[in-house]
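Please find one structure pasted underneath; my questions will follow.
As you look at this complex, bear in mind that one protein chain is not there, while each of the others sits in place.
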Amino acid sequence: MTRDRLRIIFAVGIIAAFVGLIGITYICSSPDPADSERYLARAVEETGASNRVAGIYLNYRLLDTLLEVLVFSVAVLGVRHYLQQSEGMKLPNLSESEVVQTAVNFLAPLALLLCTFFAVFGHISPGGGFAAGVIAASGLLYVAIAHGIQAMNAQLNPVRLALMEKVILLVLLAFVLAPAVAGRIPLTELLPTGTPGKLLSGGSILVYNILIAMKVFVGAWAVIAAFAQHRGEL
Amino acid sequence: MAAIIAFVLFGIGVVALVLRRDLVIKLLALGLINAASILFLVSIGDRPGARAPIQLPGDLGIVADPLPQALVLSAIVVNFAILALALVFVMILVERYHTTDSIRIEQEMAREADDQETPCL
Partner (left out) sequence: MPLILLPLLRFVFATLTISFARARKLFTILSHIIDAALLSQLALMLVRGTPEMVSVGGAPAGIGISLIGDQVGLTFAVLAWVLSAAVSAYTWQDKLRPYFFLLLNLLIGSCYALSFTTDLFNAYLLFELSTLASFLLVGYQRQPRQIWASLHYLVLSSLGMSIFLLGIGVVYAHCGCLDLTVLKTIVKASPGESWVLLAGALLVAGIAVKAGVFVFSLWLPAAHARAMPAVSALLSGLVIKMGVVGLFRLGDVFPIDLTLIVLGAITGILGIVYALNSYDIKRLLAFHTLSQIGYILIGFGAATEAGRLGALSYEVAHGLFKALLFLTIGEAAARAGGSDLKTLIENKHKIPRGTRIALIIAVLGIIGLPPLAGFDAKAILEDGLPTMFLHLIVLLMSVGTVVSFAKLAPVLFASSTHRASRSRVLSYAWLGGGIILFWPLSLLLVSPAITLHAYSGLHIIEALVVIAVGGALYFLIRKRRFRLPSEIFRLETSPLIILIGFFLIYALMILGQ
């Protein structure tokens, strides 16, 4: 057998052994999902959000969400730093046919509306800030495909977007640190909990969802615009 | 059941990461590995007959475990960030070496190592 063949067999063998070992050990140790009842027991009363998942990642584990927003911001800044300095290709301003443009003019505001819905109602129904931001960025992406990236950059000034990103991050950090001023531990709740199921419930989960939606929207759009700018077209 | 699928996907991802030479395929394999571990996490919260963990008025059925879903939200965003930046780096390398073959890039770099290495700051 050739060396290459041998190498492939060796690699696949080790990986199969790894997967087999983990799989068999995990199944044989009989995981019991009934052990993990803590989070269901009193999550709704304590956080005030009828969406338990939102209650967890925006109340109990808010630090994780803050770190995740920071990771996202670093990614956006990194992409911009690297692609800003490369020479982008200069291609003419391409845009699509009228059918596409008309359809997009209808779809894009719908996407923005959905973003607002998911962000504002994130603590009552499925959704949340991250999904909302991605939806809005997709809506902008449709518009960019239809009307050309140069037109989009003329409308949405990249410098102002960068400033907006930093401001949102500062506001988020200030909100998170605000309880410290009142003498309590940061990252705890400031706003009242309210009755679960109503719009104004869940304390500051609503505020966080809106802030995160805006941040992800601006950030995802910045990444798309950076890639498109670098390539010269979308 | 979903856990087994997750492990198999993990294995396929690692096989692709090791055996394929193309850098973009390696990044896709990395994405598959991340997706497999995320699937494994979500599968833990599954109970027979469960529905989404949102409390609707008057409904007392079995509800899935919300914690793995919250963890997975963060994991997905982090993995997206890593893939985006890795892609940018692959783009820079491709612009420099005009190939996405990882072995050829390593050979080119070894050849350049004999030339003057610019001192860093």
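Read from first to last, the chains carry the letters A and B; within each, the first residue is number 1.
Rule of thumb we're sticking to: a contact is a pair of C-beta atoms (placed from the backbone, for glycine too) under 8 Å apart; a residue touches a chain by one contact, two chains touch by 3 or more.
Keep in mind the model is a prediction, meaning the values are calculated, not measured.
J.: What are the shown chains in contact with the chain that isn't displayed?
T.: Checking the complete complex, the chain left out touches A, B.
J.: In the full complex, which of A:V71, A:V100 or A:L161 touches the chain missing from this view?
T.: Hidden-chain contact among the options goes to A:V71.
J.: Looking at B:V8, B:A50 or B:L93, which makes contact with the chain not pictured?
T.: B:L93
J.: Could you pull out which residues of chain A are in touch with the chain that's been left out?
T.: 11, 14-15, 17-18, 21-22, 25-26, 28-29, 31-33, 35-39, 46, 59-64, 66-68, 70-71, 74-75, 77-78, 81-82, 85, 166-167, 169-170, 173, 176-177, 180, 184-189
J.: Which parts of chain B face the unshown chain closely enough to count as touching?
T.: Counting only chain B, the missing chain is touched by 10, 14, 17-18, 21, 23, 26, 30, 33-34, 36-38, 40-41, 44, 67-68, 71, 74-75, 78-79, 81-82, 85-86, 89-90, 92-93, 96-97, 102-103, 105-106, 109, 112-113, 116-121.
In the analysis below, only the chains that are shown with their structure count from here on.
J.: How many Å are there between the centre of chain A and the centre of chain B, using C-alpha atoms for each centre?
T.: 16
J.: Please output the residues of chain A touching chain B within their complex, sorted ascending.
T.: 8, 11-12, 15-16, 18-19, 22-23, 26-27, 31, 33, 36, 39-40, 43-44, 50-53, 55-57, 61, 64-65, 67-68, 71-72, 74-75, 78-79, 82-83, 86, 124-126, 128, 130, 196-197, 223, 230
J.: Under the stated contact criterion, what part of chain B meets chain A in this complex?
T.: The contact residues of chain B facing chain A are 3-4, 7-8, 10-11, 14-15, 18-19, 44-47, 52-57, 63, 65-67, 69-71, 73-74, 77-78, 80-82, 84-85, 88-89, 91-92, 95.
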